[in-house]
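Here's a slice of the assembly, chains where they normally sit.
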Amino acid sequence: MSLRLITLLSDFGLSDSYVGVMKGAIAQINPALKVIDLTHNIPPQNIAAARFQLMSAFAYFPKGTVHIAVVDPGVGSVRRAIAVEFANGFLVAPDNGLLSGVLSQSPAIAAVELTKSNYWRTAEPSSTFHGRDIFAPIGAHLASGVSLNKVGQSIDPGTLVQLPLPEYRCDIDPIRGTGKVQGVIQMIDRFGNLITNIPGNVVRGKQWSVIAAGIQMPGCNTYGDLPPASLLALVGSHGWIEIGVNCGDASAKLELDYGSEITIILQDQVSNVDH
Amino acid sequence: MSLRLITLLSDFGLSDSYVGVMKGAIAQINPALKVIDLTHNIPPQNIAAARFQLMSAFAYFPKGTVHIAVVDPGVGSVRRAIAVEFANGFLVAPDNGLLSGVLSQSPAIAAVELTKSNYWRTAEPSSTFHGRDIFAPIGAHLASGVSLNKVGQSIDPGTLVQLPLPEYRCDIDPIRGTGKVQGVIQMIDRFGNLITNIPGNVVRGKQWSVIAAGIQMPGCNTYGDLPPASLLALVGSHGWIEIGVNCGDASAKLELDYGSEITIILQDQVSNVDH
């Protein structure tokens, strides 16, 4: 078989050589493997942010890609190290909820606990850097064609740790299609766009607006629909409703944060906003 | 033909998975393609900074390299998406002036507007992430050997949006070769070096100095010509006159910014500076 692609995601940052060393550990096993960085700037120990980025990226890689994700506050303790097979690829990670975004969108075909130390870099791994000593080598072996059941002991995918997304609530008139949807901000990106937990399909084919921080913003198709500096909402490239500013930073303008509540008003509903 | 190299430049930053997803979209088309990052830390929506970095890097890649540049405040609106062929390679970008630095140094051989959606990732691209849905796929096809005229409709390169660099002004005695050259700072790099819009050849073979922020600094060959912490000017690696500090940060020391004026004094001219 041909080689599989590897991606890396971590909270290691780019100031130390941790990421480079993981790539070295992969190259020591198979120098022909190709590695793509998803991001290494996940805030330290922030499993929720890692969960979101991994879920957002997963569908955009070739079938069979091996994703290695290391945000691992429990490293060296009792949390399991796992590898999971999906229709679209493999995930190698600590079992701490990191994978649960992908799991919410795609069923696991099989899962193993990484107990076979002959596939690790060393049978005596560091107690603080399993990325180098366990996850990267396992990913390199999987990408080189080793099968999942060789690198660990089969476990029930139903036992994988879940980190569920907060649910959004719909209050929609079933006949007129009008109403409200309430959700929260689940991510703020580099541009200051506020990405909610409400999927874009709830507004498809409707007139809509968003209320957040006491301000009502129109539902648009793209940033350029309004003049620069205008607040607006749209269906973002991740598929979720997001709030942005044309050529600006919605996060700075609205002073909202992760978990802040937002309300979508569907169609010609008149909102009742305190200013 | 063998595969062409791809480079990526954007304002996506490295905290989200946007860049990784663009690489995934490329790998979905052709996993054998090699991708090099120019930079993804262009300040958000700053076309002028992107223009400079792209112009600075263009000559240092193998012939045929496909450069994908996405700083795209007009994404989803009426701005054109384009691909341009040069003697040294291809540029794929929004038509917003981003390419005009390269265009100022190298003529376009041909240009197309990216209208052929069968070469996109999807015929219904996101309205906010053409990097993933249009530019990366087009770049991947070009790098895999698809010809320019297949991926879009031919347009006149003369119609490409220009973002001209401010001009520098020479006031030089044609006989003695002495005089002044006035310009501005067009870029500040990571070291705090202030890169002007004056090409290095105006000082070749001459004694010269620079006046900026009311301070006169000698024209040198390299940082080490003066003791650490000394302000000096030299011809930088980009080919422009720049102001730097040996082992220090000229930007912090002089409190100058993009667009600040500087004057070059050629030969034995005596300057008249207010302190």
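Just a few scattered comments:
By written order: A and B. Residues from 1 in each chain.
Throughout what follows, a residue touches a chain if its C-beta (ideal position, glycine included) is under 8 Å from a C-beta of that chain, and two chains touch if they have at least 3 such contacts.
Just so it is clear, the structure is predicted and the values come from calculations on it, not from any experiment.
Copy number for the full complex in this structure file, with 2 chains shown: 3.
What we mean here is this: only the chains that are shown with their structure count from here on.
The geometric centre of chain A is 32 Å away from that of chain B, both derived from CA atoms. Within the complex formed with chain A, the chain B residues making contact are 12-21, 23-25, 27-28, 31, 35, 44-45, 73-78, 126-129, 132-133. Residue ranges of chain A in contact with chain B, taken from their complex: 5, 7, 9, 14, 34, 36-41, 53-54, 56-57, 60-62, 65, 189-191, 221-225, 228, 234-237, 244, 246-247, 249.
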